[in-house]
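Written below as structure tokens is the structure these notes are about.
Yeah, one chain of the complex is gone here, protein chain that is, but the others are all in their spots.
By written order: A and B. Residues from 1 in each chain.
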Amino acid sequence: MTGNTTAAAPVRHRQWTRARVLLLLKRILAYTVLILLSFLCLFFFYLLLVNASRNHGDIQTGFSPVPGAFFGKNWETLMSSTELPVWRGMFNSLLVSGCVALLSTYFSALTAYAIHTYQFRLRNFAFKFILLVMMVPSQVSVLGFVEMMNDWQWTDSFMPLILPSIAAPAVFFFMKQYMDSALPLAIVEAARIDGSPEFTTFNMIVLPIIKPALAVQAIFTFVSSWNNYFTPALIIKTKELKTLPILIAQLRSSDWLKFDLGQVYMMIALSILPVIAVYLCLSKFIIRGVAVGSVKE
Amino acid sequence: MKKIIALLLAAVLMLPVCALGAEAEGSVLNIYCWNEEFKTRFEAFYTMPEGVEVNWVITPSTDNAYQNALDEALLNQEDAAADSRIDLFLVEADYAVKYSDSDFTLDVIGDVGLSAEDVADMYPYTKAIMTVGDALKGVSWQACPGGFIYRRTYAKEVLGTDDPAAVQQFVSDWDKFGETASKMKNAGYFMLSGFDDAYRCFSDNMSAPWVVDGMIQKDPVIEQWIAMTKEYTDLGYNNKANLWSAESSAGAGADGKVFGYFGPAWFIDFSLAKWTLADSTAEPAVGNGSWGDWAFCQGPQGFSWGGTWICAAAGTDNLSLVKDIMYKMTCDRETLAKIVEEYGDFTNSVETMTQMASGDYRNEFLGGQNHLALFLENAQNIVRAMSTAYDQTCTEKLMAAMVDYFNGVVDLDTAWDNFFTAVEEVHPELSH
Partner (left out) sequence: MQHNEIPARHKSVSYAKWGYIFLIPFFLSFCIFTIIPLGRTFYYSTFEYFRSGLKTIGPTPVGLRNFVEIFSKADLGKYLWNTLWLWLLGFIPQIIVSLVLAVWFTDTRLHLRGQGFFKTVIYMPNLIMASAFSMLFFALFSDGGPINSAMEMLRMQPYSFLRNVAGTRGLIALMNFLMWFGNTTIVLMAAIMGIDTNLFEAAEIDGTNAWTTFWHVTIPLIKPVLSYTLITSMIGGLQMFDVPQILTNGNGNPNRSCMTIIMLLNNYMGKSKNYGYGGALSVILFVITSVLGLLVYYVLNTDEREERKLEKRSRMGGVQL
């Protein structure tokens, strides 16, 4: 795209052809690698769909590259089960993951902004403190957490699943690192000169600039919350509040009389669809965010 | 001593209930379980009295979640409001003792009020597992005796007969079983599918409990299983499959080379029959894969595998209802007969099963054989008084550790060490 019209001198022309061949080779390499990797990635989804269309006995006896004839039947058994409120579970998962994505990206950005922009005495301490606790495996604190939720009688509600996401050290760390490389302090100072209040500067000027980072982390937090089984399994007890991973685990561990791998795979396939949709929406947003960024420069 | 405490505890907890009389029983019956097996049978055959509602608390058993939830609820039982207390809960064979040997379960006869006659017809082993001291701490509607299920065609080809009584002569003890395995091997078949197939035959007949005084035992019977399985693996007598793996189920298919599997009634209907089908969309019938090409014999040793028991929780506010449910679901012969017809369980009544065994029952999957009679004998022969609260952990960890030995990845001592390490990680109070 760049520069192919400006070639004038014959000497430069020769260089350009060599460069073009190299570029072509590079392009071929890039496409080959990408197609291979894409095949690898998509293969598992295909497999999932194939297995969702087969019955338990067939899946147990091995692998098949072609879909079976049980898609409709698996769907029906899944939908007719009273112990598995699939749609309710999907709604719960959407609600929880949506709130988690929103809260964790917004507040992490705010926290990162505080440490990135302001000079205050505890700044360094705060930063290192968050970094240090980021190192703690979540599995370590979760049992104390559940005990506490029991004491507060907060179990069996969405609050313990949503509120802690306000403090997400890894998301914060990403925002901080991103701001280091993409948010010049000069912009903040310019806003101040224009008389913009601090909180407004953050909401109206800083957030649009770091949109790509926000979109990226929103996806990541949404997905990890969507797939989280560990904490919800310890907190949620009522059928109506169960999220999808709990329902899937329930399916997988059902007894040998009812255990049905076809149904399990159907449920897994179904539970992936919403995340793909969310991802497709947000990934467009990343690309648009980039366009905004380049106009700015 | 323990029993006195249990009785005292039960008495104290039930005082307010008793004082108000039976009329004042709770309006919610809480049942804890890990699947819908009992729920479907309960809903089909039990009519709840008016004014009482059943609350099913179903927690999957993945990652020990069911036992975690149950333990929390039991430990909070005293503080819980009457209507949120556990009334009934279900346990499985491999960890039943954890609950029966505790003050959290009531004596079915002494506390709940079933009579000794009510439970007299149950298979002795189903009571032995749940008996602590003199107290019977749980009852089951099913019994799970097992046997050896073999492929008729291969039996005919190699042994010259597919008649269950004749084939039984080739596998009546482990020496003969080994000889037959060698014949199968020479004919290009596998005697067994894999490593874990014969485990239950041995583990159900151990010479001592898994744990004695906090020490994990190396039981000679288990060592016998290890030695035999290693020998079979090295000689190529088995297909090196793990339990429930795709390889194991493929062995039963039309092209499968596995001669036989060990299993109880539920294994035949639920697992094996499905593995044999070539076309799962078509009706299961002779000609579809190896369906119908199987038969059942008792095998070298009687054993049981699996099973679910119903326990009454200490502190229940629905005692008379609990008693009635226990009676109706596990002692009432009419219900038990219906469960056999409807769900194919082998139910926990000697008389009911004897009647049905002598009837004109034919199992088409087993080539028209009436195998109930053979199950009957095995069910009577099961001796299972060796249960401990650690059976589930020991079984799982032993199978996992020994696979490495069978595959030649580690030597026997390392495999045992890995087993001890794994068990002691889970239960810090144990050593070896």
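To be clear about the criterion, a residue touches a chain if its C-beta (ideal position, glycine included) is under 8 Å from a C-beta of that chain, and two chains touch if they have at least 3 such contacts.
Computed from a prediction, not measured in an experiment: that's the story for all the values here.
For the omitted chain, the shown partners it touches in the full complex are A, B. Check A:Gly89, A:Pro212, A:Pro232 or A:Gly262 against the missing chain and you find that the one touching it is A:Pro212. Across the entire complex, the residue among A:Gly57, A:Gly89, A:Pro232 or A:Pro245 in touch with the chain not shown is A:Pro245.
From the options A:Val21, A:Met79, A:Met204 or A:Leu280, the residue with contact to the unseen chain in the full assembly is A:Leu280. Remark: the residues of chain B touching the chain excluded from display are 63-64, 67, 71, 74-75, 98-99, 101-102, 104, 240-241, 245-247, 250, 389, 393, 397, 400-401, 403-404, 407, 409-410, 414, 418, 421-422, 424-429. Taking the whole complex into account, chain A touches the unshown chain at residues 1-3, 23, 26-27, 30-31, 33-34, 37-38, 40-42, 44-45, 47-48, 51, 59, 62-63, 65, 107-108, 110-111, 113-115, 117-123, 126, 130-145, 147-148, 160, 163-164, 166-167, 169-170, 172-174, 177-178, 180-182, 189, 192, 198-199, 202, 212-213, 216, 219-220, 223, 227, 229, 245, 248-249, 252, 268, 271-272, 275-276, 279-280, 283-284, 286-287, 290, 293-294, 297.
One rule holds for everything that comes next: only the chains that are shown with their structure count from here on.
Listed in rising order, the residues of chain A touching chain B in the complex are 55-58, 60-63, 68-70, 83, 233, 237, 239, 246, 249-250, 252-258.
Contact residues of chain B toward chain A in the complex are 34-37, 57-63, 65, 69, 246, 249-250, 253, 266, 270-271, 274-275, 277, 280-281, 343.
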